[in-house]
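Only one protein chain is missing; all other protein chains are in place.
And then chain A:
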Amino acid sequence: MKRQLVLENGEVFIGKSFGSEEEKMGEVVFNTGMTGYQEIMSDPSYCGQIVTMTYPLIGNYGINRDDFESITPSIHGLIVKEAAFYPSHFRSNLTLDEWLKQHDIPGLQGIDTRKLTRMIRENGTLKGKLCPMDVNVETVISELKETTLMTDQVSQVSTKNRFFNPGSKERIVLMDFGVKKGIVKDLVSEGYDVVVVPYNTTAEEIRSIHPDGIVLSNGPGDPTDVPEAIETVKNLIGFVPMFGICLGHQLLALACGAKTVKMKFGHRGSNHPVKDLRTGQITITSQNHGYTVDPESLLDTELEITHINVNDGSVEGFRHVEEPAFSVQYHPEASPGPEDAKGLFKEFKTMLQERATREETTHA
């Protein structure tokens, strides 16, 4: 059956439908990863977005039980050149189509996804709607123009209740702004006692958990949409070592007085080169963000840039010059994407240990 993507700039892409029949609106973005569609579709950071995969064949290895980044996916649509209806993999238990249907996510295939990607590259991300063929396109376009993008994604995807992943080592509070399972998994595998808390948990509440460290998770949307979290972070800087990832990184910047700006079309993919300014080393990273920290705005803060993007020079990481806090714009947990940046978890661990040693000395 035919289905169309209507964009706010008046462009229409007609293709074939798959997945759910639902009509959905969202910010149309693209991801250049060639593998990892299951992780991408279930990554809460895509909440409210319609994701275009630039690699044309999606669904080849099906959907399996293990590779989800969240329990409930929050993307508003998936656009591919060709969806595989006959997946082949020993771990596969669903087709892409079946899974999208199960989660009420509409899909569109058979369109010129490269044309769409180039359009987004030129125009910046666009509001769009996946709809059936019988809608009035003009009406949809004006509807799209009038609509402002949602601002409450974090509250939608963050955990409602605190939950525990017990471990025998340091206690880590993980602030969930839409955390990927990969981050939890990496922290748990270190042996930490991980306490995942909702995005709007206050600094007081967190202090009362007596953490040894705090991790600020990734998440969807504009960081300025969650002022309460900025406040919490501000209060906790210096309390214990802090490590921010993606949205967590932007929140740390805002908490320190820097600014964030919306990017034209963001960074979404598994091949973004990042340079560590301290070592000069390049790491290939997994990324997914539409906002970035304004480097100018960092000048008046206590944050020092540690990582930049090799291609566009954008800020990819910084650290606090006085307090044990650092963050990166990209995803050390990968899932999907290259695992070259896993070392950052080690860096966090070292920070925890140093802090512990210092405290022991102070107490002694």
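Just a few scattered comments:
Convention: a residue touches a chain if its C-beta (ideal position, glycine included) is under 8 Å from a C-beta of that chain, and two chains touch if they have at least 3 such contacts; residues count from 1.
Following the convention adopted for this analysis, contacts and distances are computed from a predicted model.
Of the names listed as "Acyl carrier protein", "ATP-dependent helicase", "ABC transporter permease subunit" or "Carbamoyl phosphate synthase large chain", the one that matches the UniProt record for the absent chain is "Carbamoyl phosphate synthase large chain".
Across A:Q4, A:S17 or A:T54, the residue that sits in touch with the chain not pictured is A:T54. Listed residues A:G48, A:G269 or A:P332: the one in touch with the omitted chain is A:G269.
For the options A:E22, A:E82 or A:E190, the residue in contact with the chain missing from this view is A:E82. Touching the omitted chain from chain A are residues 30, 32-36, 38-39, 54-57, 60-61, 64, 66-67, 81-82, 84, 86-91, 111-115, 117-118, 121, 269-273, 275, 280-282, 284, 310-311, 334-340.
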